[in-house]
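A protein chain is absent from this complex, but the other protein chains hold their places.
Chain lettering (A and B) follows the sequence in which the chains are written, and residue indices restart at 1 in each chain.
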Amino acid sequence: MSNRKLFAFIPLAVFIVLGIFLWRGLSIDPTELPSALAENKRPIPAFELPSLTSPDQMLSNEDLKGEVALLNVWATWCPTCKEEHGFLNRLAQDEGVTIYGINYKDEPGKAREWLRRYLDPYKKVILDQDGSLGLDLGVYGAPETYVLDAEGRVRYRHAGAVDATVWQTLKQVMEQVRQENAG
Amino acid sequence: MIKHVCIWLMLLAPLSAQAAIDAYEFSDPEREERFQQLTNELRCPKCQNQNIADSDAPLASDLRREVHRMLEEGEPDDSIIDFMVTRYGEFVLYRPRVTETTWLLWYGPFVLLGIGVLVVVLISRNRRQKQAAASSTGSETPTGYQPSEGLSAEEAERLNKLLQREKDQ
Partner (left out) sequence: MIDMMVPELGEYALILALCLSILLAVVPMVGASRGNELWMGFARPLSKGMFLFTLISFLCLSWSFLYNDFSVVYVASNSNSALPWYYRLSAVWGGHEGSLLLWALILAAWTLAVAIKSRNLPQDIIARVLAVMGWVSIGFYMFILFTSSPFERYLPGFPQEGADLNPLLQDFGLIVHPPMLYMGYVGFAVSFAFAIAALLSGRLDAAWARWSRPWTSVAWAFLTLGIALGSWWAYYELGWGGWWFWDPVENASLMPWLVGTALIHSLAVTEKRGVFKSWTVLLAIFAFSLSLLGTFLVRSGVLTSVHAFASDPERGLFILIMLAVVIGGSLLLYAIRAGQMRSESSFGLLSRESLLLVNNVLLVVSCAMVLLGTIYPLIVDALGLGKLSVGPPYFNALFVPLMAIMLIFMGIGVTSRWRQTEISQLVQQLWLPGVVAVVLGIAATWLYSGELQHWVTIGIVLAWWVVLSGVRDLYNRLRHRREKLAGLTKQSRSYYGMVLAHLGVAVLVVGVALVSIYSEQRDLRMQPGDSISFREYTFIYDGNRHVEGPNYTSDQGQIRVLRNGEAYTEMHPEKRLYTARGNVMTEAAIDPGFTRDLYVALGEPLEGGAWAVRVQYKPYVRWLWLGGLLMTFGGLLAASDPRYRKRRVATAAA
């Protein structure tokens, strides 16, 4: 009857495997979504939208090419965006990081006032009032920060505020992307 | 304290589980039906496990608008689904695509069913064989009532049958 004895251990074995997956699951955030565009190194979607700061000027995806940069999605109705704004200012000023902004589903007047008050780290800010660019990018909440390469392709997305720890990861990605281009 | 705040927020979370009703017009009832089916099978990327039909998150509302737009433009279901997957990934499909990654998911239960049926057949056969072996060697002791002074062989058999039937109820 030794076969039967071995079969009796199967439930335990299955449970152990399940337990390992559950344990791994504790360190995974199920709500975090990687960017579908970043996974496939897709170019930033084609768009033609006005600039927030100079409304008669139109911006397109061509304007986001040329260098490795960050693309930050923000809005005045998003409290976390305010929290990370100070850090973005420092990045732009002290570290010379190029940051583009997308003002997402917001009121342009309020947004301009906000930038005047809290300073503007963005090289260019795209006004995306109805969220169409956000939709094409796969934005699912604010704030989000993308890493773009010199050819305007999406390489990475971080959902949530950017702080010192997050910046380390972003910096690494940006370095990697730069090296890829150089090599 | 932070932990407690997070718990408050968690309890607030189901609040987004409210009816999201847009009054979209459709050029024919078939498109409306497809709209209902598509929005039921597409997941809201932001919400806590809701489809875009039932969620009242602004993002869900935007996605419903897109689905409506594409349906009215005459797009087939497949390209609407591809549109969503291109932007949000496979995560947004409640019906996972059948790929190598999901073979276990889609076919596993049937394999398990097959194994289960096999086990049932084997066990029953095994038992019956053992029973047959036992009775053929004559080692099985007779059970039930035996013919004796008060019972003829025929009566004993009838009695056993009746008792068996009662037992089986």
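Throughout what follows, a contact is a pair of C-beta atoms (placed from the backbone, for glycine too) under 8 Å apart; a residue touches a chain by one contact, two chains touch by 3 or more.
All of these numbers come straight from a predicted model, not from anything done at the bench.
Asker: The chain left out touches which of the shown chains?
Answerer: By the stated touch criterion, the chain not on view contacts A, B.
Asker: Since one chain has been left out of the picture, which residues of chain B touch it in the full complex?
Answerer: Spelled out for chain B, the touching residues are 3-4, 6-8, 10-24, 32, 36, 40-41, 43, 47-51, 53-54, 89-96, 101-102, 104-106, 108-109, 112-113, 116-117, 119-121, 123-125, 127-128, 130-131, 167-169.
Asker: Which positions on chain A touch the chain that was left off?
Answerer: 1, 4-5, 8-9, 11-12, 15-16, 18-19, 21-28, 30-31, 33-34, 39
Methods note: only the chains that are shown with their structure count from here on.
Asker: Please tell me the distance, in whole Å, between the geometric centres of chain A and chain B computed from their C-alpha atoms.
Answerer: Taking the average C-alpha coordinate of chain A and of chain B, the gap between them is 36 Å.
Asker: For the complex, which residues does chain B have touching chain A?
Answerer: 45-46, 48, 58-59, 62-63, 66, 85-89, 91
Asker: Which residues of chain A touch chain B in the complex?
Answerer: Going through chain A, the ones touching chain B are 31, 33-37, 39, 42, 105, 131, 135-138, 140-141.
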